[in-house]
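All protein chains of the complex are present and in place, except for one that has been dropped.
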């Protein structure tokens, strides 16, 4: 850590249709941390194909659903979850 | 039929505890017909052990539950049903 | 198919009778013989029925459910001697969606208990027997011999 805007790698998991449209199951994004989930989503949506993701998808941090304003910490596992369709 | 009080045989089926206390699964009662179900029950309760039956048990005529004031016709199959305990 | 059986109930076979590619939800109810009733240890029990009336009433309950909801119902009640853990009654309701399957399954078992002439005699671990009577205090009636 070298300053307030130090950037770090955030691991982002993608599933189902979101993985299809991004062409990847997992991404490693360089982002200034701390960042909110919303900022992580915005970074993913800026990637090729990312415009097909909704601006406010369901998100999880470390296996728990979290709101868009939750801060992502270094080492967190972020997951973007398409609408659930189990059962 | 020789008069208004002609008597006829009524077949009465007994089940479960009622059969136990009467010592029989089926009875043939000579009764003046038409009689109500209530009168048939009273005749059964006058038999040895019959006092253990309630005065107003569930009754069926020809496989259908019927009220105590229903008339029993010659040839009807009457059944006295203890409280149901299926399931 | 008859709804009363003296043989063991095969719940999976019953379910297969009503499951179909158009019905995505199957709700089953199994009623099993419990080892206790009213504080006493039950060892086995005997189910008996007024069989023709019980068959008629079961068929009527199934028809009522199938005309009320878009559902297919399978229903079997076992008679004779059962031991602890045996399946006494099984209901399967298969429907396109789960809300209907739950509702119809519950309806059928509730109506079976309320309307079908079936009786249950329990044999207790102390050697005594009792007739199950949901209307009686304690839920059981055990007759003693008449005084001399």
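Odds and ends about this structure:
Going by the order they are written in, the chains are A, B and C; count residues from 1 in each one.
Everything that follows uses one rule, which is that contacts are C-beta pairs under 8 Å (C-beta built on N, C-alpha and C of every residue); 3 or more make two chains touch, one makes a residue touch a chain.
All values reported here derive from a predicted model rather than from experimental measurement.
With respect to the full assembly, the chain omitted from this view is in touch with A, C.
Of the options C:33, C:53, C:116 or C:132, the residue whose C-beta touches the omitted chain is C:33. Between the chain not shown and the residues C:17, C:40, C:98 or C:123, the one that touches is C:98. Check C:5, C:19 or C:48 against the missing chain and you find that the one touching it is C:19. Mapped onto chain A, the interface with the missing chain covers residues 13, 15-17, 20-21, 49, 52, 60, 63-64, 79, 81-87. As for the chain not pictured, it touches chain C at residues 11-12, 15, 19-36, 84-85, 96, 98, 101-102, 105-106, 109.
In the analysis below, only the chains that are shown with their structure count from here on.
Separation between the centroids of chain B and chain C, computed from CA atoms only, is 26 Å.
Between the Cα centres of chain A and chain B there is a gap of 77 Å.
Contacts with at least two other chains are made by no residue of chain C. For chain A, residues touching at least two other chains: there are none.
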